[in-house]
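Only one protein chain is missing; all other protein chains are in place.
Then we have chain A:
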């Protein structure tokens, strides 16, 4: 790395490589202008002393660097006198292939399919429907496996425990039922306690306690209850909200976040069920919450390698490692999407004031989801668009337009490069984050698409909707 600009052909630029949090990697150095992302990658790997070459993406003032430095500078007329800050972001080592065709259409439900969730290891698939059954599907043969009956009204939510041992479903009658996913039989009587329908279920992260025993459920009657599967009863009732609780999330640091129609988000601690914080800021119902570590909490100890662990302690250790790596040094971030067309980025562990307000949608925000690596936040809204925001600062990055009806749900691929959205107009669309364009259009459903999910191993996408069939895409 020579200093000074002697050669006219090979001008040098003073650069400083920083990581997403802002800490600099080494001192500012001169780089020739013909370096591209590949060479920068090698440089970063060397400086970080990585044993294996990990892929990185580079951003200069939030624009991705895809060409040589020189052409980039010319295009954007960046001054060479100041030190150029290049932010590097680690990318997932594996790359998910975009899904492009419907591999199977499985019918079986007799009413609309309301929720579709893959198990954390990606081997099993469960769906809840308006015909009061939960069905388990075999992914290898793409046929129905088990039908779990027992609910009294529509099955609104289902959730897998992070160790794949339990499946819990909540219905419109306010009851929760725990199933054994291997046999499809209920593991006991239904858990009664809520007076109105269940709006959300979230399990305790496996790194806090293994094997998984507790989960929290939120309901329209305004309270959230913590249940224990082994004791088969409600251990705590978190009441405080005045209107329906629309979503609940169990955070990685042991706190429970509940968002409600009374425009507030409450943060609870789990040993005694006391309210820690109340986050006020929205002007209308809070529809959806997303945590930056959500994906890691959902998948627990499983990752793209598909390794299985035998003992719960091992699982807990591995999950703890994954969680720490994911979280990094910063606090856990929370994004809430609301009916007042805005989203707010919070750092609940630090303060109860909003960190950033993300405005721009023209209709209510129905679903917000952090990317698995925590760098991006995607929001689905009824104004037919999906917007992409920076996951750390909350700044707007891109809007994806293409749907002709309200967008209901979104799902990320495991490598955070692809985003899937399902909408009322019966199509699913896959968007590429790097190019910020539509990657693939997946039509085929005959009616509204209510639920989408991308399997954690990235191979399959499952979607269900009002036309009563479950579609698997590969």
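Assume a residue touches a chain if its C-beta (ideal position, glycine included) is under 8 Å from a C-beta of that chain, and two chains touch if they have at least 3 such contacts; residues count from 1.
In this section, contacts and distances are computed from a predicted model.
Participant: Please identify the absent chain by the protein name in its UniProt record; candidates are "Trafficking protein particle complex subunit", "Platelet-activating factor acetylhydrolase IB subunit alpha1", "Ribosome biogenesis protein NSA2 homolog" or "Small ribosomal subunit protein uS7m".
Facilitator: So the chain that does not appear here would be "Ribosome biogenesis protein NSA2 homolog", according to UniProt.
Participant: Tell me which residue among A:33, A:129 or A:338 touches the hidden chain in the full complex.
Facilitator: A:129
Participant: Thinking of the whole complex, not just what is shown, which of A:71, A:153, A:183 or A:324 touches the missing chain?
Facilitator: A:153
Participant: Have a look at A:298, A:367, A:387 or A:439 and name the one touching the chain we're not showing.
Facilitator: A:367
Participant: Just one of A:115, A:336, A:413 or A:463 touches the chain that is missing; which is it?
Facilitator: In the full complex, the listed residue that touches the missing chain is A:115.
Participant: Looking beyond the chains shown, say which of A:316, A:426 or A:455 touches the absent one.
Facilitator: Only one of A:316, A:426 or A:455 touches the chain omitted from view, namely A:426.
Participant: Applying the definition given at the start, please give the residues of chain A touching the unseen chain.
Facilitator: Touching the chain left out of view, chain A contributes residues 111-112, 114-115, 129-132, 152-154, 156-157, 172-174, 195-200, 220, 244, 246, 261, 287-288, 366-367, 384, 404-405, 408, 424-427, 441-444, 446-448, 450-451, 467.
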